[in-house]
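For this depiction, one protein chain was excluded, whereas all remaining protein chains were kept in their positions.
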Amino acid sequence: MNDNFEPKIVAIFCYWCTTQAAELAGTSRMTYAPNVKIVKTMCTGRVDPQFILWAFRNGADGVIVSGCHPPSDCHYEDGNFKWFRKYVLLSKTLEQAGIDPKRLRQEWISASEADKLKKVITEFTEEIRALGPLKHPIREGGD
Amino acid sequence: MKEITISPLTRLEGHGKIEIFLNDSGNVDKAYLVIDELRGFENFCRGRPSEDMPQITQRICGVCPTAHHTASVKALDSLYDVKPTHTARLIRELMYNLFMVEDHALHFYILAGPDIIVGPKAPKEERNVVGIIKKVGIETASYIIKTRKSVRDMMQYIGGKTVHPVFGLPGGVAKALKPEDKEKLQELAKAAKEFSIKTLETFKNVVLKNKDIFDLFMNEAYRHETYYMGLVNSKNQDEFYDGPIRVVDPKGNEYAKFPVEEYEKHLAEHVEPWTFVRFTYLRNVGWKGFVDGKDSGIISVAPLARLNVSDSMATPLADHAFGEFYDTVGEKPAHYTLMNHWARVIEILYAAERIEEIVKNEELYGKNIRNIPEKVNEKRTGYGVVEAPRGTLIHKYVTDERGIMKDLDLIVATQNNAARMSLSIERAAKYFIKGDQVEEGLLNMVEMAYRAYDPCLACATHELTGMHIFDLNIRNNKGEIIKTSVIGN
Amino acid sequence: MGKPKVGFYWFASCGGCEESQVDIADKLIDVVNAVDIAIWPVALDFKDSDLEKLEDGELVACFLNGAITNSEHRKIAELFRKKSKYVIAYGACSYMGGIPGLEVSKDKESLIERVYLKGDIVVNPDKVVPVQEFKEDGVRIEIPEIYERPYSLDEVIDVDFYVPGCPPTPNVFLDAVNTLLSGKIPEKGYVFGSRKSLCNECPLNKTKPEKVLVKEFKRPHEVILDPEKCYLAQGVICLGPVTRGGCDALCIKGGMPCTGCFGPLEGIKDYGAKAISYIASILDSKDLDEIRKTLEKIPDPLGTFYRYSLPRSLFYQKSVGDKK
Partner (left out) sequence: MENRIGVYICHCGTNIAGKVDVEKVREYASHLKNVVIARTYMFMCSEPGQEMIIKDIKEYGLNRIVVAACTETLHGHTFREAAKKGGLNPYLVQMVSIREFDSWVTENKEEATEKAKSLIRAGVYRVNYHRPVETTTYPVNSNVLIVGAGIAGITAALVLADSGKHVYLVEKQGFIGGNMAKFDKTFPTLDCASCILTPKMSAVKNNPNITLYTYSDVEKIDGFIGNFDVTINRRPRYVREDLCIGCLSCIENCVYKEPKFISEFDEGIGKRKPVYVSFPQAIPLVPVIDPETCIQFRTGKCVQTCLKGCPTKAIDFSMKEEKVNVKVGAIIATTGFKVFDASRDSKYGYGKLPNVFTTIQMERMLNSAGPTGGEIRLQDGSVPKEVAIINCVGSRNENFNAYCSRVCCMIGLKHAHMIKDRIGADVTIFYTDIRANGKGYEEFYRKIMLEGVNFVRGEVASIIPSENNRLTIIFEDTLLSRVRKKEVDMVILNVGLEPHDDWEDVRKVLNLTCTKEGWLMEKHPKLAPVTSLSDGRFIAGAAQFPKDIPDTVAQAEAAAAEAMSLVDRGVVESEPNVISIDENKCSGCKMCISVCPFNAITYNEEKNIAEVNIGLCKGCGACNAVCPSGAISQNNYTDDELFAEIMGVLRE
């Protein structure tokens, strides 16, 4: 069906853990799908659900947010938990609004887990490819 | 034949309209009450928590939100099998009767007033609020406005908001009254009672003492022999807040008396392709089309119906007025549609007297205002009913075990009246419009036929967008508009 | 020159907005004296021919309430835009889509079936449903094209100002009228009401602890709230923090939490998402499973956080004002 469909994916990573993992993946020359574009925040606690809707609205077929492993890796006490709570409530809302919650993925990837980062990105890209392009009125917002 | 054409006229859409079709001889052939839009409360309430229904469903109508709010919260009481505390029930009833006073008053003075007080045949530009003020004088006018405001302010104090109140919760209400409120409330009760007595007098002066208008009220054009439906208390007296639903036949004999839980057994809805409104009728009598009489399931609700299903009124002054009413009309049930206006002012009096009783009751000021609901009942279904100003209003909810809405059914007042309203319009039209002589005053008399029901189209069409005005179009045999008029309800 | 001409009109609305306008009661007279109400269907007879007769821009302001749900609404809205200097979206439906706006997340077909074929007490053996155009020996009745979903006013025409609320409180209405009369015209897109959220004026805000951390969120019917203490701090979802003030905290005074009818403050792109953000963040748990379980108990996030604003949300809003 979507043979030539290339998913657009936004990855919001915290600086301390997952961004470092992404840099390590780079220095280790681990190749992964180019579909994923990284946007960094200092902490996943900074991630506002508005960002996720904004991403979908502007053409994302999937969004990953990844931060430091709970319970204690977060460099700001519990930013990772703050994000996780938003994520749970937001996923349910997405579902109610008719957007497959699988399109929003939540991960914990520590600074040293470049291999996990590669795995997650590859997996998720394929998952979204299988789901196909996001079809929802949220798209019509695109100006 | 000569055509009367008032054109060009770009017709207003997006709200209800009455279509009257003339035959070759220019007489009325058919008349239709058309409601033309979709909203979808049945649809989008699904999946919402049932406790939100009192606040969501009242958005059907900003004119009678209290009716929907109360029917809804009663449906929740039944869904959770929880009785409101005595204090809570009193607070709800107080709120409800205050609402009845202001809503009936609004209709009598502002909406129907132009016809009754200013006069049906008075020039159109005078048949409005301004005309009324001229007629009754600025003092009376501001007195009416002030009283209505003081009532609505009290409603805000009790319910949080006047338009779209928030106080209703299963098992009670959100807010208790304070003992120090008593004084305020008693003053208000007194004012309301005076107001209602004055209003009844006003009615007598402008209608009973004015032969033309009285004759119009008793005009055959406005008479239909249908069934009547309304809530009654244990003594078969007019009741707004609670009680069994009583139906009397055109002769006034009790046809049925049932709790709201059984409404599906007794009521049915008929669908027409040319309107979005569903026509309620008596299931066991059946749908015979737009005709009246004992064999037609068409029913009528609203003030006149409520009086017709009652043996008496529960309060002294109202009961006296009740006697007066039937002596004057000379039949029970009274079948003259315009008598709704009289019935309405009698109900204002009744509501005021109820308010007086309630505010005297010490328990009204109690602290115990909530019973916490445990869990939804076995059937996971809740039924709520009230008498909206415009007639019987039923809410039925079906939920899951957590009380999340799976389905709801709403039977609203104007819908119950819709069939008879269509009758009234067609009959009045046939009566007044002859040989396409469509004279302004006569036309208004057609409008009066339906205005008497105080129809709320927002309610009637809860599936639909609310609308408060509609066109009246008269079309010749070619279907072309030869006359149009806009009616504010 | 004469008094400024203004107009009022309703689209898909419940009439509450009109009530709120009438509820300024005694002050109504002053308003009536200050302006020349050219169009006001609730009180005055009106046809849109009257509207067409006006010069372009002849109306200084028009207050339009209700959502846009069909082609005729759109036509009239566009007409008002042409005739008015300032178009004011009045009330939650016109401003954000309102409660009937929740319909956007549902499909129309299921509704027709539910109402006319599967209605609980409907008797309809011939499966009759309302039709766009009804024809029968000489009789022809048309119904306008109904849109797939309700739209907020600024999705169909350019809107200058907004008066929030379901319905707006008489005070906000007066504020809007007086501001415009005073000639101190606010910047385009201005929303009347407070510049700050409800908490700022809420009588209970002082009882709110500095750190509001909630173990679980209870549904309003499950608890008896202490009317003297911040409801949010008592574990009931209150949208006061994310909702524009100016409503005099009526619901709060009525013993119930805020449900957000005044909508968001400036700079918030999506009301519901912001609500989700702070509600979730103050949940006091550092156990992933517990977090899932607790938030599962909020049965209807979409209906709770977008009750009045779904058509205007990032999910559905058509014309995005946030173009880069």
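Just so it is clear, A, B and C label the chains in written order, and each chain counts residues from 1 on its own.
Here is the rule we go by: a residue touches a chain if its C-beta (ideal position, glycine included) is under 8 Å from a C-beta of that chain, and two chains touch if they have at least 3 such contacts.
Everything numeric in this text was worked out from a predicted model, so none of it was measured.
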Touched by the hidden chain, restricted to displayed chains: A, C
Candidate in contact with the missing chain, chosen from C:Pro241, C:Gly254 or C:Gly303: C:Pro241
Listed residues C:Ser197, C:Thr259 or C:Ser285, member touching the removed chain: C:Ser197
Residue numbers in chain A that touch the chain omitted from display: 8, 10, 16-17, 19-20, 22-23, 25-27, 29-32, 34, 37-39, 41-43, 45-48, 50-51, 54-55, 58-60, 72, 75-79, 82, 86, 110-113, 142
Hidden partner chain, residues of chain C it touches: 195-200, 205-206, 208-213, 240-242, 245, 265-269, 274-275, 277-278, 281-282, 322, 324
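Just so it is clear, only the chains that are shown with their structure count from here on.
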Centre distance in Å when chain B and chain C are each reduced to the mean of their C-alpha atoms: 26
Gap in Å, rounded to a whole number, between the CA centres of chain B and chain A: 55
Multi-chain contact residues (two or more partners), chain C: 105, 300, 303
Junction residues of chain A, two or more chains touched: 96
Residues on chain A engaged by chain C in the complex (per definition of touch): 45, 48-50, 52-54, 56-57, 70-71, 78, 81-82, 84-86, 88-90, 92-93, 96-99, 136-138, 140-143
Chain A-touching residues of chain C, taken from the complex the two chains share: 104-105, 268-270, 272-274, 276-277, 279-281, 283, 285-286, 288, 291-292, 295-296, 298, 300-303, 305, 313-320, 322-323
Residues of chain B touching chain C in the complex: 9-10, 12-14, 19, 21, 29-30, 32, 34, 36-44, 46-49, 51-52, 55-56, 59-63, 65, 76, 80, 124, 128-129, 142, 145-146, 148-149, 152, 156, 159-167, 169-171, 173-175, 263-264, 267-276, 278, 280, 283, 287, 370, 372-373, 396, 402, 404, 409, 411, 456, 458, 463, 465-469, 477-479, 486, 488
